[in-house]
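Omission of a single protein chain aside, the complex is shown with its protein chains in their original locations.
The block that comes next holds chain A.
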Amino acid sequence: MSKFWTVVGFTIRNKIKAKSYVISTLILVAIISVVVNLPYMIDKFSSDAPDKIGYLTASTEEATQSSVTPSVVGDQMREYFSKQEHPDYEFVPIENQNSDEANEQKLLDALSNGDIDAYATFEEDGTSFPAMVLHADKVYSETSKANMQAALQSIKTQFALQGLGLTDEQQTALFSQAVVDSVKVDISNGEAVADDTKEKAGALYGAVYLILFLLFMTIMGSGQLIATEITAEKSSRVMEVLITSVSPLTQMFGKIFGMFIVGIGQTALLVAAAAVNLSLPHNESALNNIGVNIKDIPLDVFIYAIAFYLIGYFLFATLYAGVGSLVSRTEDLGQAVMPLMFLNLGGFYIGIFGLNAADASFVKVASFIPFFTPYAMFMRIGMSSVPVWEIMISLAVLLITTFVCGWLSAKIYRTGVLLYGKRPTIKELRKAMKAYKL
């Protein structure tokens, strides 16, 4: 046992003293600090003022007409946006000069001296309602256009309704929105899970996403490091000295555990950096604004997160160690770990996909496939209601697979570290295992 800790200690010391580790950790901390403060900074630098959009008031000729004229639509648009709490647009009337040329000149002047950000003209195309065209020195995004279209649509509807002579009640009935709401229920009794509000769902979504991401990053980062270190030990032949000093099993699991501590340490540091930044006074409301409150996340999600995180890590780490032991040169490693990378990436994507479709049948199936379980099953627990027996079965399958893979990797490791030259095929590996009597 003491040798196990010697290996763990050596692995940790070497890793955290490495310049690459220190620098990459510092960079990550810096990035996280910036990202956390980004909303605040954007807020500081961007003005909230709405885009001013100019439109022409009625010409003297127009004023005598009673139908839908451009200026009336413009007035309606102005009214529509002025009623909003934080309007993105403000419609500004520009006095009509009663001549097309003078009008255009007037609008362009207003645009160029910054009185307005854009101006709207209305083209009567023969239908009953004019089309709006925005003129600006930028192109309005589809979202902006959609916003504007919604406004125009509602104005158009109103005009149309006026002609029908409906009562106010009838109009209200027509305009009231249909409502769709979502309630998470407990499967066992069909009752709504208490106080499961939208904010809570937001917090859960965020937390599950974050944990999936962290798991993915830890497995990929640590796995790669474990494999690289083992291959490096093999190619520098330290391995031959090591396996004559300490049993391969102790050595392999010591390395995996040491790397786990290093990885967890780094993750903890990053989470701490994020927490410190979030607790800065100016960021206080940031989380609340996007509807995330950590207290809203149920405790069992955290417990499952830790369980799946740990088992998932060790499952992949042993496999990475096994693969690392088969490769003689670090140059060949990238190719050898490719299948593991895809396996990990696949699990991660299934998890991310499942965030919006937790009950898709292939997500359910994937949650029982051990290599995907840490992602898929954990995501299901967070985002939907999963019967306990399903969780237990998937956990059991995952645990058994982890033990089998650990055992197999240990055997591969024991054999692989003595095989030099080209990467052995499975057949050659089995032959070597038999020959070594392992």
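Here is the rule we use: a residue touches a chain if its C-beta (ideal position, glycine included) is under 8 Å from a C-beta of that chain, and two chains touch if they have at least 3 such contacts; residues count from 1.
Everything that follows uses one rule, which is that contacts and distances are computed from a predicted model.
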Missing subunit (named according to UniProt) among the choices "Aspartate carbamoyltransferase", "Ferredoxin", "ABC-2 type transport system ATP-binding protein" or "Sigma-70 family RNA polymerase sigma factor" = "ABC-2 type transport system ATP-binding protein"
Touching the absent chain when the full complex is considered, from A:Lys145, A:His282 or A:Lys431 = A:Lys431
Task = Touching the absent chain in the whole complex: find that residue among A:Thr25, A:Gln97, A:Gln171 or A:Ser247.
result = A:Ser247
Remark   = Given A:Ala58, A:Val72 or A:Met239, the correct residue touching the omitted chain is A:Met239
Query = Can you list where chain A touches the absent chain?
reply = 3, 6-7, 10, 13-14, 18, 233, 236-247, 418, 431-432, 434-437
